[in-house]
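Part of the complex only, each chain left as placed.
Letters A, B and C name the chains as they come in the text, with residue numbers starting at 1 for each one.
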Amino acid sequence: MEGRMVGVQYEEGAYRDLGWAKIDVGRPARTGTAEAVYAAGKTPAQVAGALAVLREAHPGRVAVATRCDEACAAAVRERFADEPVLVEAGVCAVGEFPVPESGAGPLAVVCAGTSDLPVAQEAVVTARANGLGVRLVPDVGVAGLHRLLDKLPELREAVCVIVVAGMDGALPSVVAGLVSAPVVAVPTSVGYGAAFGGLAPLLTMLNSCSPGVTVVNIDNGFGAAMAAARILNVKAER
Amino acid sequence: MEGRMVGVQYEEGAYRDLGWAKIDVGRPARTGTAEAVYAAGKTPAQVAGALAVLREAHPGRVAVATRCDEACAAAVRERFADEPVLVEAGVCAVGEFPVPESGAGPLAVVCAGTSDLPVAQEAVVTARANGLGVRLVPDVGVAGLHRLLDKLPELREAVCVIVVAGMDGALPSVVAGLVSAPVVAVPTSVGYGAAFGGLAPLLTMLNSCSPGVTVVNIDNGFGAAMAAARILNVKAER
Amino acid sequence: MEGRMVGVQYEEGAYRDLGWAKIDVGRPARTGTAEAVYAAGKTPAQVAGALAVLREAHPGRVAVATRCDEACAAAVRERFADEPVLVEAGVCAVGEFPVPESGAGPLAVVCAGTSDLPVAQEAVVTARANGLGVRLVPDVGVAGLHRLLDKLPELREAVCVIVVAGMDGALPSVVAGLVSAPVVAVPTSVGYGAAFGGLAPLLTMLNSCSPGVTVVNIDNGFGAAMAAARILNVKAER
């Protein structure tokens, strides 16, 4: 076959081959954010090893692993005894955070109920590790609408809003009708039987009557934060 | 088998056997409301015939058939040429309505979007045929919350509220957080693909974060009105 | 934006901000019943703390948490060592119950099988905590119809009926054909494989051939009782 080649141009060594894994260290150059380690189904040693590759490849970035259990967190803490390690909501983040936990910034993470907090916190930690200032607004579900309306001025200051909700998943529709920022909705697996592990709020959010709501996977606070990073980069790149 | 018999006591003739159907004319005595004819799958002549049995058995009640197509409505109008016949939203109602279409009364029927109106109107006609005063509050979906909040004083006057919504089905949760009346939620089949014919708002409503919302079948305005009749009888029977 | 404001009027302090939670202490004024704590996904300390806010805000009401495990119940008992605490069917209720456990009253809670009892009891405790007199009618499933028919006089005295059933979920249709009171149906997750965690009886109940049945979420005895409270308030408010 003679001809031209189209493809992906990349620096030599744009992935590190560990045999069992190929760490995609070229990702920041292509997508603006680094690869994160999905710890589920990996051994603690594998997670720590992958984080070490990321730390070495991107010294200026926080290396992140999600869905870590305690054994995994312990392995990470041991491996990076000399570096700052934050463990919260199943996320292990290694490295100095670029932004303080100020409770302010362009990203608002809103959640409907207190049982949705772990997912919201996965979003918060991921966002902060990627350099975004975040404010968290918990427990403003629509059963008591005055709580949300009370926080409206604050929400309207945000440049991007992540809305986390289980059960009926109604909150993103209400929020998106009140603000002009992009709204990224995260359904959670919180709820009684007919929530079917998050299917109910997922469908609610996909069917939002407020135009412009977009949706990520159930309990995927990480993915919502990564979408917010892409969106806020829109602003940043100017 | 010698022994005692437990069962359902009823007047002789408490059902009329038409061969192909057994009209349950004893239902008002047992449940407080008359049987209605479900027209889907019946011939126009069968529908008209069943309505005639109901008219004869309960002269003081409006006889109701739901899910009527035009051929069915024509047959009903012809059969009952000398009686008042109302045809609306697929409902054929034969007989003088006990309450005027005043736009007031103990029952509020609220709907989220204008595409939900046919289902809301099935509820309104059924309720009025069963003697309930009804006010209809259309197009107050949560994407523009001020519309609903503007109508809040009116909603708080209602003794029972039916909330009809398709797409995200978020409205019943919001309403139930603002009023003390019983809220009967009706999902509709209105919406884009992932509404799955009304499954999405059905699940939303079953998972309402506002306690006390109850739910009927998709597009079942009739059933919601019948539940409202039972609920408002609670008040009436004192 | 100059203009008018519509919204929710509330007393100052109508929610208590605990940082991680916003307890909606204005709910009784709006909806007639107090917020309950959904314990799943909360720490025992959080549950006890939220109950304390509710006790303080509404001294005349029983504070309720649902879906409590043993650790949670222990924390509640310790926190409220000087107050009456009832723990049953996963419900922790703090405070003096307004009605005795008389086995009588306007609400009947009927269940199909003995395996449905925990859900029925969640309904009973919740209802009593909200001031409703309740009678429990267990194990009257349709496989032995004479058991139900034997209790029919008793059921016909009730002003509202909650019907709890797993497996085929057939009982609410039968009951609603025999009484005039509102029937709130609760599907349970009891059953063999094709019950799919309560999906089967949920669909059965939504498709009830007896008009006027309304449905709550799977295993949601709490929600059924809250709906009954709204319905019985219809009577009470006259």
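The rule is short, and it goes like this: a contact is a pair of C-beta atoms (placed from the backbone, for glycine too) under 8 Å apart; a residue touches a chain by one contact, two chains touch by 3 or more.
All figures in this text were calculated on a predicted structure; none of them were measured in a lab.
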With 3 copies in place, how many does the full complex contain? 8
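Just so it is clear, only the chains that are shown with their structure count from here on.
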Chains touching both chain A and chain C: B
Chain A and chain B are the same sequence; what rotation (0 to 180°, nearest 5) superposes their CA atoms? 180
So chain B and chain C: same face meeting same face, with over half the numbers shared, or different? same
Per-chain CA centroid nearest to the all-protein CA mean: C
Measuring centre to centre with C-alpha atoms, which chain is farthest from chain A? B
Between chain B and chain C, what's the gap in Å when you average each chain's C-alpha atoms? 25
Specify, in ascending order, the residues of chain B that touch 2 or more different other chains. 176-178, 206-207, 210-211
Which positions of chain C touch chain B when the two form their complex? 6-8, 27, 30-33, 36, 146, 149-150, 152, 159-160, 176-184, 202, 206-207, 210-217, 222-224, 226-227, 229-235, 237-238
Interface residues, chain A side, partner chain B - complex: 112-113, 141-145, 167-170, 173-174, 176-178, 191-192, 194-196, 199-201, 203-211
The residues of chain A that touch chain C in their complex are 113-115, 117-118, 138-140, 143-147, 149-150, 190-195
